[in-house]
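With one protein chain held back, the other chains of the complex are shown just where they sit.
Now for chain A:
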Amino acid sequence: MDKSLHVIVMYILTHLALIFFVYPGNIIDSTTQGHWAAIFIGVAVHFIFIYLYMKGLSFFPKKDLISIYFGAGKIVSIIFLLPLACYLLMINIITIRAYSEIITIVFLSNTPLWAIMALLLSISTFIAISGIETIFRTGILLMILFLPPVLFVFFASFQNVDWHYFLPLNSDLGFFAKREFYQSFFAFSGGFIFLGFVQPYFSYSRKKILLAAVALVPFFIFSVYIPILTFGQATASLFTLPYVVVVDTININWLMFDRVTMFFLLSLITFIFLFISLIQWKTVRIINKCIPAVNSVYVIVALSLFTYLVCLFIPNWKEVKNLFWWNSMLRFYILIAIPISVYMIGLHSKRGGKQNDG
């Protein structure tokens, strides 16, 4: 059954959840002018690899990433699935830790961090336990409830824009030498892996996913440019979360609320719940395939407890940033190696299949 809508919704929501927080800060820090070049390189890389990935997956209809690797042999599956599992686990930890920090910074300064992390984790775990179909259906509901406020705030954030700051346009490619540029790929690499996991449950059309990715491009561009157009590069580079600061400057009189940021952030955080539960589900799929004897519910619960403990041991934002940087290597491995390998295995099996037929 074609369930492209569910997959598209999930794709857009998880990416939106990732774009508006760290991504603008990373890009703004990585270069002083011509940010478009940095954004477009990222977007281009994103497109190339999701295309390759989906092309590769399309060689194996009705099979998910794990069974593809398992089909290709034990060594292949260890080479690719082990890093993937580590990556997912790390990303899970980082996301929970980072977003609870953001929540305390922005609006719950009196609530202890452990309570927020426990909330984030427990709800995501609940969703993950209910399975992939629940995750996707929840996605649809959350889109209906929370996408309108996100879009509203996104458009409202153009309120204080000065288009002169768009200049100068020329870029110096100096960002290739910057750590932040590589960190910005977090926004691209986080969300797309799930396309390989949903196959037996949901089938989707490749073209529609690519269209969804195209629809995300303006968000990538403006999440960076709105802070620059509002404050200018020099000021914008001072903030940890530039886009959130911009949203804080929005003033809408007829809306009885003073801080629109709250609604924007909270809506995005609902998408984060989805993102985390999706990651947990993926990790458990991998673990369960390797140790099929254990009930997956126990695995998810154990995993969340482990994640929670690790999160408790991360003392401050600096450590989060460090972890984020260490994770970069793995991130590029996932972003590049997995799509290519799936594509290669696909080509290989296709050729092999043909030879067998002949």
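Throughout what follows, a contact is a pair of C-beta atoms (placed from the backbone, for glycine too) under 8 Å apart; a residue touches a chain by one contact, two chains touch by 3 or more; residues count from 1.
Just so it is clear, contacts and distances are computed from a predicted model.
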Per UniProt record, name of the chain withheld from view ["Branched-chain amino acid ABC transporter permease", "GerA spore germination protein", "Peptidase M28-like protein" or "Universal stress protein"]
"GerA spore germination protein"
Residue among A:Leu108, A:Val294 or A:Leu312 touching the omitted chain
A:Leu108
Looking at A:Ile79, A:Ile123, A:Ala156 or A:Met344, which residue reaches the missing chain?
A:Ile123
Full-complex contact with the absent chain, from A:Ser67, A:Thr134 or A:Ser328:
A:Thr134
Thinking of the whole complex, not just what is shown, which of A:Trp163, A:Phe257 or A:Phe313 touches the missing chain?
A:Phe257
On chain A, the omitted chain is touched by residues 103, 107-108, 110-111, 115-116, 119-120, 123, 126-127, 130-131, 133-135, 137-138, 140-142, 144-145, 256-259, 262, 266-267, 269-270, 273
